[in-house]
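Okay, here's the structure, questions in a sec.
The excerpt is restricted to a subset of chains, each kept in its original location.
First chain written, first letter: the chains are A and B, and each begins at residue 1.
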Amino acid sequence: MNVVVVSETVEINSNIGTDIIDITGLVGQHLAESGIIRGAVILFVPGSTGALTTIEYESGVIQDLADAIERLVPRNIPYAHDQRWGDGNGYSHVRAALLGPSLHIPVAEGRLSLGTWQQVVLINFDNRARRRRLIIQVMGEKK
Amino acid sequence: MNVVVVSETVEINSNIGTDIIDITGLVGQHLAESGIIRGAVILFVPGSTGALTTIEYESGVIQDLADAIERLVPRNIPYAHDQRWGDGNGYSHVRAALLGPSLHIPVAEGRLSLGTWQQVVLINFDNRARRRRLIIQVMGEKK
C-alpha cells in the first residue's frame, strides 16, 4: 500500500496572546475524514505570530506555560520591531520563532498516537484576536 | 519508486529528569530494518513530559543543556499545576512543551543524514524515572 497525502486548511478563532487552544479534536476529525490509517499528521501555522506544540490541556499547566513564556520573552521590554513599525507585537514574533510553526504526530490504526494526557495546541502570540489558519496534512496509507 | 511507511513503538528506560538519552543507535537500527533507503525518519514522544532534539552527545554540553533548561524553567518556583494536582512536575510539563515532542531526520543511502558530532536525544523531564515510549516511523522509498 502506497502513501498518499490529504490536505485541509481550517480557520480557528483565537484571542489576544498568549492564547493556547486545544485543537486535538479538530485534528482527529480531519484524520478520520482522510481515511488514512497509518502515517503521520503534519501541522503548520502560516503567519509569524503563531506556534504549535503539545501539552496536558489542564488550566494550571496552561497558565504555567503562558507565565514561563512571559518570563522568557517579556512583553514590556523594548523591541526593535516596534520602534521601526509601531506594531507593538515584537514580543509575539520572537515567541513564535522560538516555539516554531510546525509539528507532526504519528498515526496508527487511524488514530493520533498521543499520550493519554497529551493534547495538541495552537498558540496565538499576537497582540490582537485573530482568525488563524491551520494547515492539516495527513500523509500515509489507506486501508 | 513510491513512498511507503514503516512504524515501530519502542520503550526506553529513563531516569528522573532532566535525563538526556542518546537514541541515535536505536533509531539507526530501526531504519536499517525498515529497508528504506531514501526519505525521512519521523520521531515522536507520546506523553507531555518528554521531548526530542539533537545535540553533540558529550558530557560537558549535555550538562550545559540541562543547566540552561534549569535556568529557563526552574524547578523551584511555584507552578499552578502543582497547586491543583500535587504532582510536583509542573516544570516538567512546561519544559516539554517548549522543546517539543516531534523531530524528523532525513535518510539518504539508507543512513540518517546527521552531522558528524550530532546525536539524536530523547529527554525525560518528569520528576520520576519512567519507561518512556518512542514512536519511530520511516517514510520513504525502498531499494
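A few remarks follow.
Everything that follows uses one rule, which is that contacts are C-beta pairs under 8 Å (C-beta built on N, C-alpha and C of every residue); 3 or more make two chains touch, one makes a residue touch a chain.
Note that the coordinates shown come from a computational prediction; the quantities given were computed from them, not determined experimentally.
Whole-complex tally (this structure file, single sequence, 2 chains shown): 3 copies.
The criterion applied here is as follows: only the chains that are shown with their structure count from here on.
Spacing of chain A relative to chain B, judged by their CA centroids, is 19 angstrom.
Within the complex formed with chain A, the residues of chain B that make contact are 2-5, 7, 9, 42, 44, 46-48, 72-73, 79-85, 90, 93-94, 96-98, 100-102, 104, 133, 135, 137, 139.
Here chain A touches chain B in the complex through residues 1-3, 38-40, 53-56, 58-61, 63-65, 67-68, 72, 98-100, 103-106, 108, 113-118, 139-141, going by the rule given at the top.
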